[in-house]
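Apart from one protein chain that is not included, each protein chain of the complex appears where it belongs.
And now, chain A:
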């Protein structure tokens, strides 16, 4: 540039292109200024405003300054932009008007005319002022005059077209200023020119593009035009814009190709359809591939040429833009696209040519990217390049196939010819890569040169092509296997590859790839002679439904032929997993509960689903059984086991869906249970939570090493117990196989391994899951006796069930049960008893009659003959004699009120029935020991009695309460005096007819007691009543009556008490609040009797008296007793002796009020016998006093108060003095004749408040 005088060099399309600026005028001046100018111009950016709404850009301008020549100006129609001079500058240093007028003006005019002729309006006149020069001149005109002149002469209206540059080579502020002004002007002018000229160019270009439908339009011409624009943008460093131009071209071309495919062909496109003769790949190392460009210009380019060129330009621009990854991505698109386009345009391509082209191009792009990025960048962006690598790999592979480089024998002559042809199409290596050792060209050439080299290169591309992509690696690895395996070169390596791939496919559950991989694996293993592995893979393939029937048959046949072939080494077994051969569907036990007794026959029926496509003869199918003796043998009875087993005896095995991923298939479902932990002391909840019971299954480490297909995990188990089935032909699909076995030892048998043998090949299912087991048990003979009803009732015939479980004992004819009779229990023998014999599974075996012989001591039951493990059931009627325990006589010693002390507690708890136990000992034929069986009978009745008085007349009432659920008929109620004194008479007041007593109801019986002489102090009675169940009409045997014994003491009435309340004198009725008088008269009814002879009795001169204490108590607080409510009287012991007591009472309420109670106590003086234990026992005595007094339980507050006074009195005294005692008179001895009397009390008139209580 520094030599503008030199002839214009040809345009070289390189980066060094800059917009052209022409310089006219004073060349020496310009030369002196040029260095500063070219340095200063790009220093500051300038904003470039664009048309068509494009975003403004900051742009650093540079220029190529050339000497002005008329040839430089473009002729009409010349579209070249690169050579287009954007600005014309005229330089002058003239400061002399003379000189100006003489030369400069003419020169300027000429220059202007030339510009005008070419209609170029972008020009500038620079006037350089130089102080030094000025000083030399004598006739100095004012400097402005020259500039003004120029402005006047040339720049009409555009005065800014003339710029002054002052002292450009000096270093002063003025110089700086003028430089800045000049540069700004220059930049602005340049940009204006760009805008204008590019705009015009673009408009022209668009016009040209619009003509594309016209015949004769050529894409290549248009291409050149638009590329020109791209060049200019590139020149202005606007790579983005430049790229847009190429992308537009690309899109346009693509669209044409698509349209062509759709039948809308453009003429010019046919040219691109010429056969492909050269396939030397992309060339990206040069910024512009002139060779190809010329081809395009000459319209001789093929499609590949055009695409290659276009891409090389795009690549260059993208690299300028620092977007290498986009290059990779676009490259892949381009390559795919080119292949498609060639197909679409039906361009004839020699086989393999495209593969070569793609391979070379891929490598070229990759190398180009590598060339402009460092290693780290490439590594982190592997995802972008991996596609190219993998594409290259694919292409190399297909080349390998095409040229016989992967065949077993290597390439044949035809293949070699093809290789030569392909290499020829590559042409010679391009000079720019000739020195690079690893150029794509050299690589391809080498790969095609020999099999080994091919493999090497192939492997390299595989590793590169699958970085970070495992699945792709597998996919390619499979390719490699095919390459290697086919040539028997390294099948080991291939096998490893395939196993790895297979593992992944299995883990991710891809059925078809699994099948395909297995097929290759089988091939590989066959080559390697891995018999077991091969057979296993074969069995898997034979059962694979994704293969065709023929293929499956082939693999099945492989197994069978192997099995039939190898007979020389008989001990050798090949163990394979069963699941690929056949699947266990279900298992069925007979008997269904899977429990057999020793010696019993068990059959196991299994359903096996054969996966083989053809029927397979299996020599033996065996199930290995693990035997264990149960520790807790006692539980293993038939009944227990039956309760704990599945009812139908069918166990289903989950269907294995083999090609499902491990993640789904292997992990069992969560088994969650709720958990509560309570503290042992107070049972409160400590913790609660959820427990996963199969954590060990879920969290165990996934065995990474154990491949799904290695048979190592399957081991043959040896065991003594084996279920066998020989000579079975397994048809495809479900087969039923039955095993039979006779149970020998008792214990639990767990089915472990299932195996099927075909010759030396054993298919083994190592574990049966879910667990399957059967039990063999041995049982001791047993006898059970239990009542038929809930409880046995005493007194009536009851049925008892006998169950004989024979166990291992066989009951022979003549065996019998010997029952030793209990005294109070009868075994009722009927004419015919029937026994039923059941088999072990509760099936009725037979029904026989039973012979029962009864003697005094022993009842003998002859058992019917029954085989082992059967049950004999029969029923017997027993009768517990009801009264026996009651008459046993403990009641006689008890008090009157508690005839059955033994049962008192239970009665209180809710009147339970009294029970009696009868023990029966039974001698069984199988044992030398007797079995003792306790039968509990309940007494259905509860009986109570009471003594009733009416003056001196006495009655005895007996209450019979039925506690059972049954209704009874009561008859012949009878009461007899057992006390032997004949003068007493019991007169029944009951009906004679039988009475019905319903369940939970009572019946009362009453007798009047009459006597003629002085009655005895006590009376012993026995009550008896006949009873029979009401429901049964007639009983076969007479039943014993129910008896009840009791004793009545002191039943004779000694005193009669009579109370009377009289209203106050003068009034008719008692009134509330007014005092009334209470008259109590106590009358002795008899003379001295035996019962009176006690401590209280005092005797003086044949006159006997006794001390009594009376007490007036009002339980219901109706009365207020005024004054003393109790007192001690001395009562003469003589008939009709009467003592009257008068006291005042006040009614508290109005209405009919019952009279207050009057109670009588025997007042016993302190006895000397007690004094010795005085202090220690004084409290006890007090207690006894209160106990004695405790006649009536209904003591109200009033009486407590009064008793409290007694207590306080006694307690104050008891320390020093002996205490008198109170003793209640027995109820029979006192007759209160005023019981139940009521007296009318009317409310007092002056009561202001009337209380009415309504109850």
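Keep this in mind: a residue touches a chain if its C-beta (ideal position, glycine included) is under 8 Å from a C-beta of that chain, and two chains touch if they have at least 3 such contacts; residues count from 1.
Here is the rule we use: contacts and distances are computed from a predicted model.
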{"item": "Choices \"AP complex subunit sigma\", \"Nicalin\", \"WD repeat domain 75\" or \"Trafficking protein particle complex subunit 2-like protein\" - which one is the UniProt name of the chain not shown", "value": "\"Trafficking protein particle complex subunit 2-like protein\""}
{"item": "Option from A:177, A:333 or A:847 whose C-beta touches the chain left out", "value": "A:333"}
{"item": "Hidden partner chain, touching residue among A:210, A:508, A:731 or A:1060", "value": "A:508"}
{"item": "Contact residue for the chain not shown (choose from A:185, A:277 or A:516)", "value": "A:516"}
{"item": "Chain A residues touching the omitted chain (full complex)", "value": "258, 261, 332-333, 335-336, 339-340, 343-344, 383, 387, 391, 394, 468-472, 475, 505, 508-513, 516, 660-661, 663-664"}
